[in-house]
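One protein chain omitted, others in place.
So, chain A:
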Amino acid sequence: MAAANGSSDLSSEMEVDAFRRLFPLRYHEHHLLKSVRPDARKLGSARDTTLALGAVASADGSALAKIGSTTMLAAIKMEVMTPTVECPDEGSIAIEFHMPPICSPLVRPGRPAEAAFVISKQLSDTILSSGMIDLKELCLVGGKAAWMAYLDIYCLDADGALFDTALLSAVAAFSHLNIPVVSLNDDGRIVLVSEDTVRLKLEKPVNTEKRKLKLNALPFSLTCILHKNYILADPTAEEESIMETIVTVVLDSSYQLVSLNKPGGPVLSHTSVIQDCIALARRRAKELQGVLNEAISDMEVD
């Protein structure tokens, strides 16, 4: 008790910045008592979110997503593969998440961050199981050729809620994706077709209609931190490092639960807490849907 009093006396004399570094947990709890967070947010609200489509000219589909300072760049490149014998009329999607050393002081070159593998796996599980993309849509010539969509997501700035931002950029990149027009040549290889030859009907493209992927249900996610009785939505890197229990909820556009992930942590949550998290995620999914629609309509105006 004496120690606690000592440090609270100290807190009045010490500069705020020093106190924040020396007693990070106490610093945050002071804020939480007043239902506010150090960046002036309410506990349940997320940071400003922006989305820009078509950020990478050399890719077939791309998007830059920003939640607060956390920045993700996602790009899709379409390549051709021979479908497997088991699923001759299905294409494939390969998802990779990268954390290059520029994104955070914790990542060093030559040693990939552990978090990168976890998020990579989580992303591909979510995207493939959400039913967003029907793999049959990626088929070009049954049994002979299908699309392989390589989705690469680069973290440019890591300031918390990495999975949420990565998923948002991935969904946006898929909605920006323009599948190139191709035809089958005599050697059985798929080749690109230019607009002129299509107009002159010199070559018959195999995918005249399927230029855009039909996206069924878009997944949107929200990560929350549980600390004591508080639920903090969309944490920053600092909050994530201090309070360790996180819950990630993924909902699709009709608010059905796609995945719920609580990887351990010291706080054991009641079902009511999980329900509160889902309610927050529901509100967030609506927000994100709005952000995505706005980005798409901005793109169409240009």
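Following the convention adopted for this analysis, contacts are C-beta pairs under 8 Å (C-beta built on N, C-alpha and C of every residue); 3 or more make two chains touch, one makes a residue touch a chain; residues count from 1.
The definition used in the following text is that contacts and distances are computed from a predicted model.
K.L.:
Given the options "Brevican core protein", "Ubiquitin-conjugating enzyme E2 N", "Chromatin remodeling complex subunit" or "Exosome complex component RRP41-like", which would UniProt use as the protein name of the unshown chain?
P.N.:
The chain we cannot see is, by its UniProt record, "Exosome complex component RRP41-like".
K.L.:
Looking at A:K42, A:R108, A:K136 or A:K228, which residue reaches the missing chain?
P.N.:
A:R108
K.L.:
What is the set of chain A residues that contact the non-displayed chain in the whole complex?
P.N.:
56-59, 62, 69, 71, 73, 75, 77-82, 84-86, 92, 94, 96, 98, 100-105, 108-110, 148, 150, 152, 154, 156-159, 180, 182-183, 185, 189-194, 197, 203, 237
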